[in-house]
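Here is the structure we will look at, set down as structure tokens.
Omission of a single protein chain aside, the complex is shown with its protein chains in their original locations.
Should a chain be cited, it is by its letter among A and B, assigned in written order, with residues numbered from 1 in that chain.
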Amino acid sequence: MSRFTKSLIAVAGVSLCVSGAALANDLTIVSWGGAYTKSQIEAYHKPWMAKTGKSIVSEDYGGGIAEIKAQVEAGNVTWDVVDVELSDAIRACDEGLLETIDSSILPNAPDGTAASDDFLPGTLHECAVANIVWSSVYAYDKSKMANGPTTMADFFDLKKFPGKRGMRKAPKVTLEFALIADGVAAKDVYDVLSTEEGVARAFAKLDTIKDDVVWWEAGAQPPQLLADGEVVMSTAWNGRIFNAVAGEGKPFEIVWDGQVYDLDLWVIPKGSKNKDAALDFVAFSTATEQLAAQASWISYGPARKSSGALVGAYHDQPNLQMAKHMPTAAANLTNAVQNDFEFWADNNEQLNERFNAWLAQ
Amino acid sequence: MAMTETDTSAQMPITAADGTPLKKKLAQALFRSRVRAVGLVLPLFAFVMASFVIPILALMWQGVYNNTFAEYTPNLTEKLSVWDGVSQPTEDMFAALVVDLKTTRKDKTIGRIATRVNQELPGSRSLFTSSARKVGKLKPPFAESVVKMDEKWGEIEIWQAMKLTSQSLTPGFYATALDGRYTVDEGFVSQVESRQIYVKLFWRTMLISGTVMLLCLLLGYPVAYLLATLPLRYSNLLMIMVLLPFWTSLLVRTTAWIAILQSQGVINDLLVWIGVASDESRFSLIYNMTGTIIAMTHILLPFMILPLYSVMKTIPPSYMRAARSLGATPTLAFIKVYMPQTVPGVGAGGLLVFILAIGYYITPALVGGQDGQLISNMIAYHMQKSLNWSLAAALGGILLAGVLLLYWAYDRIIGIDNMKLG
Partner (left out) sequence: MAKLPPYTSTGEYIWHYTYRFICGLIFLFLILPILIVLPLSFNVEPYFSFTPGMLSFDPEAFSLRWYEDILRNGMAAPDEPLSWAWFSDTWNNGQWMRAIRNSFFIGICATLLSTALGTLAAIGLSRSEMPYRRMIMSILISPMIVPLVITAAGMFFFYSRIQLSQTYIGVIMAHAVLGTPFVIITVTATLVGFDKSLVRAASSLGAGPITTFRRVQMPLIIPGVVSGGLFAFITSFDEVVAVLFLASPEQRTIPRQMWSGIREQISPTILAVATLLVILSVILLTVLELLRRRSERLRGITPG
């Protein structure tokens, strides 16, 4: 018994020491993992660490503001900078969970344009600064299909292209895809979706392929599903598919018709212990050169206009030019929808319930 | 000569060495040993209370008490509490609305009340956030100017939704958890059919857990019997095959099942090679209920085998031999003599497996696909993604009530004292 007590006290002491000794220099930067985080490490983290001599701890998460909310409300914020989707950024800012970021701290473009003019419209917000434009698209394995699909309607056409489909297990983007495939014009998608008939129409279209869908939740799953042959086509985030093609030589092809593009932004949770370093990092990483550098690691569009001119080739394949693989390339924007964050902030809960009820039938 | 009974009762009570009556001494000693026993249990009891029972009670409280709205809109809450819910909102109410919208915009709490009302009336979130931006410029009479700013404020539904959310102590979350809605004017109504999902999930969870329990029993009983009756040197070696999966991480086993059961996986390749399935129409064994049941059975099987094994090991083999010698066939002897003795093990293992299966969320999350989801996935979803913590608490409360009921029934029938784990 006495030996137990002694060891317990020792252990408690050690653990107190360990928990208290959080390295104060580390900046904790949280992102989505996989190829995307790697691109940020190469383009942002390493140069910043070299410039300031500080260190960065890079963490992965699955999205959503639950952890940020929990940390801020508990008063124990361990995340310094987080990469979030636009709707999450707006929601968190409205709930007072984020530090405000004044756009005057952001550096100018090389030709002197102020940051607020250089950033694409809608990318600078009260509490968030955008870094990339990414897109939800669908991809297929071209080694398995000689004449592949070309439109969103083809995704839902089981006769012409038999086989299983992969789709994200969430109503966001899935419902938009269904409406586009059903013939709704890109600019009208959210107007239609705001009505009860529109939602019913989207679900009816999804019903036509429901039995052949494999639902994915993590961004890294679609390339896995395609590589396994589990599905013949899958919706995915364009950068992940590109990395499977460029990095591992997989024969995947992206269909840009009906793409739904969105933004990712840096936010700083309120009460972060390294706020100044975090602001410095955000300003550094969204400078023109850094955004263009990231584009050489993954095919997401930089959020600044001036970066577009600097986008070059894939980092270890000089023949592979990145520009045409961006969501913002002119050829890819013919039938594109921009994600409407207000709509989803309002309706995500009820549409999610409806979506899950539909899945459960 | 023996002393008579009347003799002893007429004399003084028996005393201990120091003079106190023996009865009192005995009571003192009993009291001391009782205190010692309590003292041994107290540290763990306090620890479990503080770090387990109280957090869960706090969570359950969140399922019925949500003061987000009332906390940030004091004026409006006060006015809403006296409103009847059906008549037209008064000028006072509009004035209170304007005051509170201004305050919440300044304090950056508008998002919280907007989200809370949105839970009751979907689509109202943007109404709050956009109104909060414009409300600074409004002048009285507010009843007209607010409606002019946004006509939705003239609809009674938004006011009814606010009245509901202003009540901090509310049955609304439990109503939602049971596929209903709690309204101001009609009380409890059932949910729109396209959004009814929770009751179905509760049943599906019961079904899958029950199936897994039966499968575990079917597969675990023969193995436990073999292990209990083999000589120790062989049974220990075979036991390694039971303990090894038990010790391997749950996530790794689930991933392995993905590799085995997927369309291009081991089982399907084998079936195609034998000729049972054709190359185009392979069996769909994963990302559905089948995959969930197979994976969960595999993961929970050791929990069935170990209690059964420990009970079977204590059954003397002489009973079976005695039954045979009295003329019973082997089957009859087994059914009538051996099986009844294993009931505590079956009960312990079955209960353990069922309760673990009900609470599982990792395996269904990874392999469940669309129809292999359990209620705990929904709870986790509301905890982490939709951040509707009160609804998660309400769903958890119902789940907990069901489990405790089962546990109480088990305690009645078999008794937890008899649980063993080998």
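Here is the rule we use: contacts are C-beta pairs under 8 Å (C-beta built on N, C-alpha and C of every residue); 3 or more make two chains touch, one makes a residue touch a chain.
Note that the coordinates shown come from a computational prediction; the quantities given were computed from them, not determined experimentally.
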Residue touching the undisplayed chain, where the options are B:V252, B:A322 or B:A409: B:V252
Among A:D117, A:E248 or A:D316, the residue in touch with the chain that has been omitted: A:E248
Hidden partner chain, residues of chain A it touches: 1, 4, 7-8, 11-12, 15-16, 18-19, 22, 28, 32-34, 55, 57-62, 70-71, 73-76, 78, 217-221, 224, 227-228, 248
Residues from chain B at the interface with the omitted partner, ascending: 30, 33-34, 36-41, 43-45, 47-49, 51-59, 62, 219, 222-223, 226, 230-234, 236-238, 240-253, 255-260, 262, 264-266, 298, 301-302, 310, 330, 352, 355, 358-362, 366, 376, 379-380, 383, 389, 392-393, 396, 399-400, 403-404, 407, 411, 416-417, 419-421
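To be clear about the criterion, only the chains that are shown with their structure count from here on.
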Euclidean distance of C-alpha centroids - chain A vs chain B, Å: 32
Contact set on chain B toward chain A in their complex: 107-112, 114-115, 118-119, 122-126, 129, 194-197, 200-201, 204, 262-264, 287, 365, 369-371, 373, 378, 383-388
Chain B-facing residues of chain A, complex: 63-66, 69, 91-96, 164, 169, 213-215, 217, 228-230, 342, 345-350, 352-354, 356-360
